[in-house]
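Up next is chain A:
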Amino acid sequence: MQDIIYLIFGTLFFFMLSIVNLGIIIKVKAFFGGRYGVPIFQKMYDILKLWQKSIKLSQTTSWVFFAGPLLATIVPVFCFLFLPFVAFPSILSFDGDFLLFVYMFGLLRFFTTSSALDTGSSFEGMGSARELTFSFLVEPIMFVCFIILAKGTSSLSLEDFFGYNILDAWSDYSTVFGIVVVCFFVIMLAENSRIPFDDPATHLELTMTHEVMVLDHSGPLLASILVGSAMKLTLFAILIVDLAIPFKTGILPLDTTIGIFAVLGMGVVVGITESVMARLRLTDIKKILMGTLIISLFGIILISR
Partner candidate 1 sequence: MTVAFLCTVCVATVLGVIFITKENKTRAYAIFALALGHLLLTLCLLNLNIVHIDALSKFILIIISTLYLGITFHGISYFSICQSQNNNKYVALSLVIFLVFATLMIVADELISMWIFLETASLACAPLIYYNKNKASIEATWKYLFLCSIGIILALVGMLFISYSAIMAGASDTSLSFENILANGKSFNSTWLKISFVFIFIGFATKTGLFPLHSWKADAYGEEPGIFGALMAGGMTSLSWLALIRLMQIMNASKESALMQNVLVFFGVASMLFASIGMLNQSDIKRVLAYSSIEHMGIISLGFGVGGVGIFGALFHIFNNALLKGAIFIAVGNIKRAFGEKTLYFVSGAIGKIPISGTILFITFLAIVGTPPFGSFFSIFSILKGTLNYSNGLLFFMIMGLIFAFIGISKTILSATRGKPKDIQTGYKDTLGMYLVPLVLLLITLFVGINMPNIMQNLLNEASLLIKG
Partner candidate 2 sequence: MNPSSINTILLFVLLINMFILGSNRIITAIKAVAIQGVILAFLAFFFKETTDSDAFLFIIIIAVKGFIIPYLLIKVTKMADINQEMTPLIGYVPTMFIDALSVFLSFFVASKLPLLPAHQETIIVPVFFATLMSGMLLIISRQKAITQVVGYLIMENGVFILSSMLTGSVTLLAEIGVLLDVLAGVFIMGIMLNHIATTFEKGDAVKLTSLRE
């Protein structure tokens, strides 16, 4: 019973944190743009509004079209269960769960692109192709980073990665863990289609990567996708915070407060990055992801010698 309460509260907390996090990014960007910006909870209102609308379906679509948005919400929540949040241990944990963590995103990507292709639109096909190209490069980076963490902390589950011996690992392999933090940051931006990899606010189909895939979704389906993307962003923010703040004070409320503020701080960092950088050209994106992959491989060399 306690587990179920824990799970429900955890999920709710995660949901709220994601909404606020996204709101903060928008606020920061507005601040840099010299505007006041929308309220922090605007995404929440958007989602509620969308939830009340009806679904408009193309005649060519099948059940696959629903699978994408559905998984968009389910996968981040499911993955959150494996991830400890600062002092809170993870809700589910077993040896090798980081593989599941990585491949849940693979599953999500498969269904997102499939549901985009299901509409038969040429734009969505283009977006899917781009998305898959980038994730083709992102996935190995994530994998390599997790291997580095596994080697550094000599453990095999996400909970232990950020558990008791991460502080020792940091002091032994500070350089390598620094690399991993940088790689995670790049992954966060690339996976969540943020600037400089993709502009979530663009309105031109030709330049879109991720957004073009959800053009045909409407109403509750779009709401689900929005919630999912907010959660995914926050999930990666939590991952980085877990790694970058290895020390714990031992007082649960204090740790949690620090954690929440750190996650929101990641939102600020993302907002600043988006404000000061322009979108990269598609060829440059490949170059940067390739570079990050190579850097993460350096990390493996450094840690295994």
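Criterion applied: all candidates are chains of the complex that A comes from, given by their letters.
Quick note on the criterion: a contact is a pair of C-beta atoms (placed from the backbone, for glycine too) under 8 Å apart; a residue touches a chain by one contact, two chains touch by 3 or more; residues count from 1.
As the structure is a prediction and not an experimental result, all values here were calculated from the model.
With chain A as reference and 1 or 2 as options, the touching candidate in the complex turns out to be 2.
Those residues of chain A lying in contact with candidate 2 across their complex are 174-175, 178-179, 286-287, 290-291, 294-295, 297-298, 301-302, 305.
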